[in-house]
Structure formats: structure tokens, C-alpha cells
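A single protein chain has been removed from this complex, and every other one stays in its place.
So, subunit A:
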Amino acid sequence: IVGVFFFHLSTHETPPVNQNISTILAAPSSDLSSILSDRVTSRWFLLRWISRRTNSNHISTATISAMPPPAASSRYPSPSQPSGKSEVTDLKSQLRQLAGSRAPGVDDSKRDLFKKVISYMTIGIDVSSVFGEMVMCSATSDIVLKKMCYLYVGNYAKGNPDLSLLTINFLQRDCKDEDPMIRGLALRSLCSLRVPNLVEYLLGPLGSGLKDNNSYVRTIAVTGVLKLYHISASTCIDAEFPATLKSLMLHDSDAQVVANCLAALQEIWSLEASHSEEACREKESLLSKPLIYYFLNRIKEFNEWAQCLILELAVKYVPSDSNDIFDIMNLLEDRLQHANGAVVLATVKVFLQLTLSMTDVHQQVYERIKSPLLTLVSSGSPEQSYAILSHLHLLVVRAPFIFASDYKHFYCQYNEPSYVKKLKLEMLTAIANESNTYEIVTELCEYAANVDIEIARESIRAVGKIALQQYDVNAIVDRLLQFLEMEKDYVTAETLVLVKDLLRKHPQWSHDCISVVGGISSKNIQEPKAKAALIWMLGEYAQDMSDAPYILENLIENWEEEHSAEVRLHLLTAAMKCFFKRAPETQKALGIALAAGIADFHQDVHDRALFYYRVLQYDVHVAERVVSPPQQAVSAFADTQSSEIKDRIFDEFNSLSVIYQKPSYIFTDKEHRGPFEFSDELGSTSITPEVSSDIVPAQQFEANDKDLLLSTDEKDDNKGLSSNNGSAYTAPYESSNISSQMQELAISGPAASATTTQSSFDFDDLLGLGLSTAPAPTPSPPLLKLNARAALDPRAFQQKWRQLPISLSQEYSVNPQGIAALTVPQSLIKHMQSHSIHCIASGGQSPNFKFFFFAQKEAEPLDYLTECIINSSSAKAQIKVKADEQSTSQAFATVFETALSKFGMP
């Protein structure tokens, strides 16, 4: 019957039919609370009570809000379907008959009925009315029945206080059952009810569950503590469960109990850390050497999933010396041969992070992990391959030379899904170098004829990208031009765009390209991007293409039919350029174009046409200098992703950041970035790669995050680009010249720097090199005194930032006055300065600001480095502190917070 029912459900999609037939207990709440206050010991009393109510067939209008699984909301039976009403009534009476029966075989009949109930529940029929009967029937030792009953009560108790009360009673009793399976299951169901005002009933069962002599029960109890924490954190903390978990974690003989303790404690302490110092310390203590070794030494006792948990923890560990590093690596070496990709990737992350500061070993790690990762790519399902391949992609882009000889592994197979092919094409593009370009491009050209048009396009783009990367483009240009001869629309379109880019970088190839491009009929090109590219070439190389003016004229005559504004803009510019070179032939067409352009409804097109018109009126030679200046070859096209972003993604290896190719702050809200992340990855500016920071002109600080964070091989990436590429932070220097001067002065001491203060605007204030006129106010109730005259040059800062571990990361709220005052970074810099916290670099614009501060302990040369990210729309500040003296970093954070809290106050 059930099967047939399903069939109907899946084939009919009809508007929702209200099929809520719930008969629920519309009991006055006083009834219930009195029952509860008795601490009900007699379940039977309750049950009788239920059946009495239901017998009276009291139909309530209230609906039960906790619907079963979303089947309920997604699929509705068609009107021709039974609403389930009569079935449920049927079930109810059948269940009641069985409830008291002790006949042999009765459990089997019960099982069948229970199954029916649950199947109704799954497909969204409300069966809450049989609650009482279900509970009655499950007074049995049959564990299958018990389990079904738990599934059922868990579903209906959640949103309904009346039912949950009954349920708790029933479950509490089962938590004391003889059978450990039943104890465990009941405890799990009890903790999963998520009813906030009933948490006190969890404490007893949880406490004894944690002490149970059966490991299955303990495993469940540990997770139960975490569930309790999420329902009511204070209840959980007050009951001192975290301390109990910690001791279990260190002493329990069962690996899964230990693993669950670790998971639970990580989650609890990370969430607590924002407001409790103790939790902060506890969180740190998970990363202590003895504990890390305790886990790593017995890692093989854990199952593969718990191993991942431990490896994630180990990533955060800061080794004491290189022996420490090698010990860990030797210990984990065989994890790289694990068949589970998650274990391997977690191990790889440990290896990569441990060796960041050891360049040669780091490179050896790349060599070592290559083979296991390739094996995983080819042994799993396409989905698993994709996850691994995304990580390989990241590594390939970071260190292409290491993978240069493995290019054949990244050739596409014809039956791979397109998401895999795309990744592979990008990887092939990245690793192309002098020695393998010929083979790679040959292979890519094969894909250009692929049946999958999207992949064909991507392949052509890949060829183009390689051409732009390479110095020797000779062979590639020929291939590109051959694409044009294939006479497939999309191939031609993609190729034209590439040829245009290529000519912008290598104008010397214009001769070869133009002769081929000239032969293309513009009628065959429909895609705006390709059309624009062709028009650009017609304008740019008008003198080399004999019929350029006439092709343009043709296109201009069809102005009205041209839907893309981009194409019309290009038409205007090309007509202008052509006019400067071949005036007599173009004059007429230009006139038509300008007239049409000025009448255009599109604002940009209109503006450009008007501008051209006026500048031509003003002076034709000026117009030529503006519109068609002598062309300069583009040396490099802007990278779409800043190296800061790339480094962030690398730091978040083995996470979704790698899949999305975005740092986590872009796609997750804060509280979900993962408790085991230990929140030191939280902070980041949202200076997006496309947006350039333009708040303080001419105050560029060359040392962007790329240098502050770690990078292995991309130092030269940005050299050719303008310093305005978005990742450059402004610093309180007027120019880089002065900045280097200032650095020297800073080293030589405050006395010397005082002289510079006269020459430029108040640097002293900004940099804290000299003493500002006002005596530095003593930092408020200071546990820690800071040196008001502290000095640190950016280079030393960077070095320190790289070397020191993060000792603290926290989030504060910024008061509204502070937000109001934070129109430009400078305001905060000055403010913090007055609290002896000095800014070394700042950047960003509303709503995101990022600062690097440093401070020095009074009378001791101990520095505190701070990264502070303020989001003015959420009024939150995230800070990361790195300190020479770890023990006082909390004290420093307090000073910092106090200082920040006064920002904007009169």
C-alpha cells in the first residue's frame, strides 16, 4: 500500500491540500504543569490521560508546528489521495488493541504498525494523534520498536510543549534501562528534543550517561553535552560538563568517546572564548604539545573520521623547533597512503603548514604529496575527484613548476563531467611553460572541436591565456588563426576576443593576424564580445585593412539593429580611429555614427558620442591625441585575484574556500566558519580584488598583505601591475620615498624622528615615532602599561607577523559613536595612538577597514602586533594579536578593547 501511495505522490503535483487532521491535546496548560510539578513518576497515569483526551475526539484548530521531515512541505498528496485521516484512525485503534497484549508475536504486528505510522510521518501526514498509543506500545524490550518510537516522538515533541513533556518522562525512564543500547538511544533522543525550557531534565541523565560503564552510552552522552550547550549554554557551563569532557578526553579508553569529547570541546570553547578568558585558555590548551602528541601518537586507534578531526587540530599546533616538525611529519607519513581522501588532504594540510617557513622542505612536501593526490583523483567517484582536483588546482597555481612534467595527468577525458574538465583546463593553462607548451596547446586544440561547446570555448580561452603568458607565441598564433578557419561560430567568436587581447600585448603580430581577421565576414559574428573585438581591430588597424571603413560603414548603417551597448560604444571609437587614418573614406560613416550615438537611449553611448562630437569640434588633433594615442603594448593583464586572497585560500586548505576559490569570509557568516578553525582565520578585509583602494591618494604602502602573510612563490606576480590593484594598503606615509626615510629614522630613535615632524604634516601623531604634544594618557586601569614611544619599522613588523603564532583572536563591538567617527582610517589611528597603540598600516574603505597596529610593553622590548578589521555596517571589530610574550596577550587585548571602546567618545 505504501509503495502505491508513493507512486502517486511522485507523479502528481497538485496545489497544497490542507490535510492536517491532527487531533491534538488541547489541554489547558495548567493541567500539564501540575503533572510536571509532581515530577511525574507514573507514566501510565499520563498515558491514560492522553487516551482519555483523544477518546473524546477533541479536535483542535491548533496545528502542530513541528512537521516531520520536509517531505511535509514539499509534496502534497493529490486530492484523489486519501488524506490519511481514516488510515490514522484505523492505526490508532489497532495500536490500542496491541498495547496491552502480551501474546506471542505481538511485537511483529506492532512493528508493522509502527512502520506504517513512520511512513505516513515521512511523507507528511500528521500522525501526532497516535502519540499516546505509540508510547504505550513501546513499553517493550524490542529494540526495533523502541527505535521507531524514538524516531516518532523526536519528530512530534520538538515543537509541541505538551507532547515534549510527556516524551521527556518516557525517555528519562528509558535512560535507566538495563540494556545499554536502550540507555544510549533514549539519551540521544532526549538530548535531541531541543526544548529550551526543559533543559533541567537533561542534567541528570547526561551526568550519569557520561559515567556509564558502556562506551556506547558515553559516546552519546558526550555529544549530548554539546546538544545541551546549543540549547542552553549557561546550563551546560554551570553543570561543569566541559570539565568532565576534558577529563574523559584524556582518560577514556574508547577512541570514539575521546573523539567526540574533542569535537564537543572545540565547539564549546570556541564559542565561549569570545566572552570568557577561561574558555580562551582552555581552547589554547588543546594546542599544547603534550596534548597534540597524545592524539597524534594514538591516531591509528581512531576511525578515519576522527583522524580528520585530530589532523585539523594538529594544523593549528605551532611546533617548537624543526625536530618537532620532523617528528610530526614522520608520525603522519603513512596517512598519505590512506584510501580516504579526507584523511590524506588533512595530512597534506599539516605538512604544508608545518613547513611554511622551511622553503626547501616545503617544496619536498609538494613533490611527496603529488602522487597520492593523483591516485585519489583517479580512484574515486567524479565528485570525489573534483574535491581532490580542486586542491591540486590550488597547488598547481601556487607552484606550477613542480607539476610542469605531470601535465598529461590533467588532460581531459571525454566522459568526465564538465566541472572536472574546466578545472583541468585551468591547470593546464597554469603549468604551461617553455618545455611543455607545444604538447599542451596541441591537446587543447583537439578540445576546440569538442561536442561540448562550453568546453570547446574554455579550451580556446585556455590557448589564448597560454599565448598571453608566453614570450614565444609564434606557434600559438598559428593555431589561433587556424581556429578562425574552422568556421564554427562560437570558435570564431572566442578566437576573435583572444586575437584582440594578443594584439594588445604583442602588436608585432598584427600583420599576420589582420590578414586573417580581415577575411572574416562580420555578418557571421553575433556575439557582442566577439563583435566588439572585431570592431576594435577594424579601428585600430584601419590602415592595414583595405576595406575597414566600408565594413564599419555597413555596421553603422545597421545601428538600430545593434542591441549591445558595448558594441555600439566600440563602433563609435572605431569610427573615430578610422577617421583619423582614412578621413575621406570614413567621414560620412562617422557622421552617421555620431548622430545615431547622440540620439541613442543608452546613457554611456550618448555621452561618448557627444564627447567625441565636441572634442572634434574643438580640435581634430586634440581629438586624435585623446581617442587614438600611439598605442602601447600591455605588459600584463590584471590578475583577477590578488595574492592576498590567494594566500588566504591557501591558509584555508582542505575547506570549501578551495572549491569556491574564495576566502571563507565571502561565503560564510562568522559563526559558521567552523569552530575547529580556532577563529584565527576569521579576519580579513573585504577589500575585494576588483575594487581599488582609493581613499588616501598617493599614500600607497607597497607592503601589502602578500608580504605580511606568507607566500612561497608569487613575489613577482604583481610587479608589473599598478600599485593600485586593490591589495595595496594605505599607510600614513606621504610617499614611498618618505616612507623609506621614515623607516630609517624610526630605527634611529624618537629623537631623530622628531626633526621630521616639522617637515611634513603630523607624522608623529600617526606613526608614534615622536611624542605627541599631549602627554600620552595612561592607558585606562592598566593591567599592562604600554610604551607611548614605541617604534617598530614596517619591515620588522612584517617579519614578526610572519614568525609569531596568533596568540589571541577576538571580536568586539564598536560603539555607534566610534562607527560615526570612522569615516576614514586616520581617525582611528590617531585615537589609538593616544592609547600608545600605533598604526603601521591601514587600508580599506567603508564599510570595511583594516589596520595593523603594534604596541610595546613599558620598559621591556616586548611587542604586541595586532591585525584589526572593522566592519562599520555590522559595528564589529575582529582582532588578532601576536605577541612576544604570549602570557600577557590577553592583558594587551583588554587594553586594546578599552581603547577601542573610547573611540568616538568626546
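The definition used in the following text is that contacts are C-beta pairs under 8 Å (C-beta built on N, C-alpha and C of every residue); 3 or more make two chains touch, one makes a residue touch a chain; residues count from 1.
The rule we apply is simple: contacts and distances are computed from a predicted model.
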Unshown chain, UniProt name, "BOS complex subunit TMEM147", "Sodium/hydrogen exchanger", "MHD domain-containing protein" or "Osteoclastogenesis associated transmembrane protein 1"?
-> "MHD domain-containing protein"
Of A:94, A:244 or A:260, the residue that touches the missing chain is A:260
Among A:136, A:165, A:314 or A:376, the residue in touch with the chain that has been omitted = A:376
Selected residue (touches chain absent from view) among A:340, A:357, A:641 or A:901 | A:340
Which residue among A:153, A:387 or A:552 touches the omitted chain?
-> A:387
Interface residues of subunit A (partner: the chain not displayed) | 2-3, 6, 9-10, 69-71, 73-75, 114-115, 118-119, 122, 143-144, 147-148, 151, 181, 188, 192, 194, 216, 219-220, 223, 226-227, 230, 256, 260, 263, 303-305, 308-309, 312, 337-342, 344-346, 371-372, 374-376, 378-384, 386-388, 390-391, 405-406, 408, 411, 413-419, 446, 449, 451-454, 485-487, 652, 654-660, 664, 667-669, 672-677
